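One protein chain omitted, others in place.
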Amino acid sequence: MMLDREITMRGSSVTDESTLPGDARPTSGANRGISVFDLNIYYGDFLAVADVSMEIEARSITALIGPSGCGKSTFLRSLNRMHEVIDGARVEGSVRLDGEDLYGSGVDPVAVRRRVGMVFQRPNPFPTMSIYDNVVAGIRLNSAKLRRAETDEIVERSLRGANLWEEVKDRLDQPGSGLSGGQQQRLCIARATAVEPDVLLMDEPCSALDPISTLAIEQLMLELKENFTIVIVTHNMQQAARVSDRTGFFNIAGTGKPGRLIEIDDTKRMFSNPTEQATQDYVTGRFG
Amino acid sequence: MTSVMNDVTAPTVGLDARRMSRAAEGAIAAVSLLLGISIPNLLGNGKWGWILIVAALSYVSLTYVGSRVLEDRRQATDRVMRATLTVAFVLVMLPLLSVTWTVIREGVSRFDGTFLGGTMRLTPEDLLAQREGFAAGGAFHAMVGTLIITGLAAAIAIPLGLLTAVYLVEYGRGRLARAITTMVDVMTGIPSIVAGLFAYALFVIIFGPGSRTGIAGGVALSVLMTPVVVRSAEEMLRLVPNELREASYALGVPKWRTILKVVIPTAVAGILTGITLAVARVIGETAPLLIAAGLAQETNVNPFDGRMTSLPVFTYYQYVQPGIPTEAGVERAWAAALMLVLIVAALFVLARVLANVLKPKGLR
Partner (left out) sequence: MTLLSPQSASVTAQTASRGRLGDRVFSGLSRAAGINILIILAGVAAFLVVEGRAGIFGDTEEMSGSDNFLQYVGPLVFGTVYASFLALLIAAPLGVAVALFISHYAPKRVSQTLGYLVDLLAAIPSVVFGIWGITVLAPILSGNLYPWLNENLDFLPFFSGTISTSGRSMLTAGIVLAVMILPVITAISREVFLQTPRLHEEASLALGATKWEMIRQAVLPYGRSGVISGCMLGLGRALGETMAVAIILSPSDGYFWSVLTNQNSNTIASNVALKFPEAYGLDVNRLIATGLVLFGITFLVNALARRVANAGFSGADG
């Protein structure tokens, strides 16, 4: 009974979304965009990232680039409150998803992370679980009493969505750690998408992979943006240019200084004719 | 990915998931405390233990109920586990507090000059005084015994353990090293009383049946201490980065000098800490000394001749054979227990200090 209600809730929201034009205003009700306003991220007293404001458009890929230590990963993790794993982490400002502040007083980080999934730098399937169990790991958290047929369906759908189904369908009960690096990363993507988040954060998802696996993941990202809002941090500027719709450039003035968002714009423009000189220097490989 | 619509998964909770407020958390804690105090008292049994138990149980169950009502099932489970683990920790701290408190409270009454300076060789006057409730009898001989026996154990175990660790880390390859590693593990598991029996059986062959000596006690303790020294020293030596060794070889320094001048000095803080903790571990051992070194009433400084009392054995006998009046013996037992705990605590502090002071700067 509960489930029925949820499906309708979910269904209606999807219908709403499908009627929205692609460039819907991020602040309007039911879409999957994120708007960040004046965000400062601290670790204890240390200001790691300062004054970030940006609109992340729904169902598009936003790439975040910048030199090492510029705070782009920290910023990414603040979008689903994963940075709070470190003691003393806190933020000022607001991050709104569907107009709801992720840092509002009554907001549970656990709820945030269900709607904003994450894929990490290194593939991290649970080593003690099979491929199958890895995919449904997130779902089992919420609804313990799913029938086998239902989880079967979710597993197939998620693995198909991650372009992994054909490769693993005969060995779903094998441990996920037996797969190749690229397959493991796609498994992690399947695991993240299985809980149907609105947003998918990717923290340098290809940095531990070979070029062929990287290509497969990039291909996959382009398919995933049909349904998810994707934010990716990458060191690889070609990758940002290849996959993203918009690109944000972070920079840091020096060690001990906070990272800042220098500029965010359409990817084409960022790589051809950016407004800021620093961006120009960075994308042309003059530093970083 | 087109079937987003027939999503059978979790509810997409709004971000404003219902959260228990601070006030609610505080209220639960307060009510638990209140229940803890009132229920046992109303049932006519207002002892501390019951108060704690009732308070802890009400805290865990009220947390669950509160969270189920105000939040959801998952949050409730999460909170209950947090509360349970916290209660478990507090529960485990109780014996530590109780032991420490009891030892101090009972031990100070006889922690006096007579105790520190006297032995159990009691003159008729001493016995008379003891009967009348005056302090008599001490543990000086037991402290000397503990010092000698532990010293002997250390003199055997430290070189043996260190050299073995060096062998395992720097030289050992193949079957011999594997065999030694396994045997050190086995040795770690030897029950202390078995070590005592071994030392007894060994020295019976040398000194004849029924012999109990300080050296036998020392050997028994060294059997217990060696594997601890090997383990900790091995671990510390393995932490020394290989680059340091290679840098030394590149300067033409032979291997043995590299080990003595580069590897061991780098690891010295950890090694000394490990040795101190190993001493702390064996200094409180009773059973093997009961078997191998026995009990004497006066000071014996010759480990090769005659029985030698140690502090733990002294504690044991003063408690189980307290003499007349019993309080005299029991008080001496507690004083000796206090002494033991103080020694162990001092060794623990020493280990910490060593670890901090000797740590080579720039490492870790």
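Lettered A and B in written order, each chain numbered from 1.
Basically, contacts are C-beta pairs under 8 Å (C-beta built on N, C-alpha and C of every residue); 3 or more make two chains touch, one makes a residue touch a chain.
All figures in this text were calculated on a predicted structure; none of them were measured in a lab.
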Full-complex contact with the absent chain, from B:T114, B:T226 or B:N300: B:T226
Which of B:V60, B:V240, B:L272 or B:L290 contacts the chain that the document leaves out: B:L290
Omitted-chain contact residue, chosen from B:L34, B:V69, B:V186 or B:I324: B:V186
Hidden partner chain, touching residue among B:K47, B:R121 or B:R238: B:K47
Sole contact to the chain not displayed, among B:V69, B:L163, B:L239 or B:I324: B:L163
Positions on subunit B contacted by the hidden chain, ascending: 10, 45, 47, 49-50, 74-75, 77-78, 81-82, 84-86, 88-89, 91-93, 95-96, 98-99, 102-103, 106, 159-164, 166-168, 170-172, 176-177, 179-180, 183-195, 197-198, 200-202, 204-205, 209-210, 223, 226, 230, 252, 254-257, 259-260, 280-281, 283-287, 290-291, 294-295, 312, 315-316, 319-320, 333-334, 337, 340-341, 344-345, 348
Subunit A, residues in touch with the chain not shown (by the definition above): 80, 82, 85, 87, 110-111, 113-115, 117-118, 120, 122, 124-129, 137-138, 141-142, 177, 188, 191-192, 195
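Assume only the chains that are shown with their structure count from here on.
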List of subunit B residues in touch with subunit A within their complex: 1, 3-19, 74-75
Of subunit A, residues touching subunit B in the complex: 2-3, 6-7, 9-11, 13-14, 97, 100-102, 104, 106-108, 110-112, 114-115, 139, 141-143, 146, 150, 153-154, 157, 160-161, 193-196, 223-224, 226-227
